[in-house]
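All protein chains but one are shown at their positions in the complex.
And then chain A:
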């Protein structure tokens, strides 16, 4: 790894820009992101910036239950994030559907079957410290080139699982 690549790798850890994606959340998880920008948690110390557009993001925070309608939106927005990128799943909803599992319009399956998730932040909702920790971990993965999308690109990982979670019968 030459010097410039090293500097860029360090910059990926020191400047993670995040973008929120609400996939059908009850808004609890999203509310817990806002304190990160407040004086108490001050995410800017880690170089974290909240951006509205996926084009500027490095890390996508996906919160909420996956619904039939949000699946396409997740795939679309994930595809718009320029590489290298990481995904952080916020709360219990993306992993299991949480209390909404089994509802008619909810995909009762894990977010991992839609897009590759790098860090899971459990909780309902997770505490802001936990979200901050999740972002920091994802940023470290970006530095090491170890996020799932980066690994898939460098062909170190086995082929990605296909998005096999479709409509529930």
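One rule holds for everything that comes next: a residue touches a chain if its C-beta (ideal position, glycine included) is under 8 Å from a C-beta of that chain, and two chains touch if they have at least 3 such contacts; residues count from 1.
Basically, contacts and distances are computed from a predicted model.
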Report summary line: Name check vs UniProt for the chain missing from the figure, options "Dipeptide/oligopeptide/nickel ABC transporter ATP-binding protein", "Anti-sigma-W factor RsiW", "NADH-quinone oxidoreductase subunit H" or "Acyl-CoA dehydrogenase", returns "NADH-quinone oxidoreductase subunit H"
Report summary line: From A:7, A:31 or A:75, the answer for touching the chain not displayed is A:7
Query raised in the report: Which is it among A:42, A:72 or A:144 that touches the chain not included here?
Result: A:42
Report summary line: Note that chain A touches the absent chain at residues 5, 7-12, 14-15, 38-39, 42, 44-45, 47, 51-53, 55-56, 58, 80, 82-84
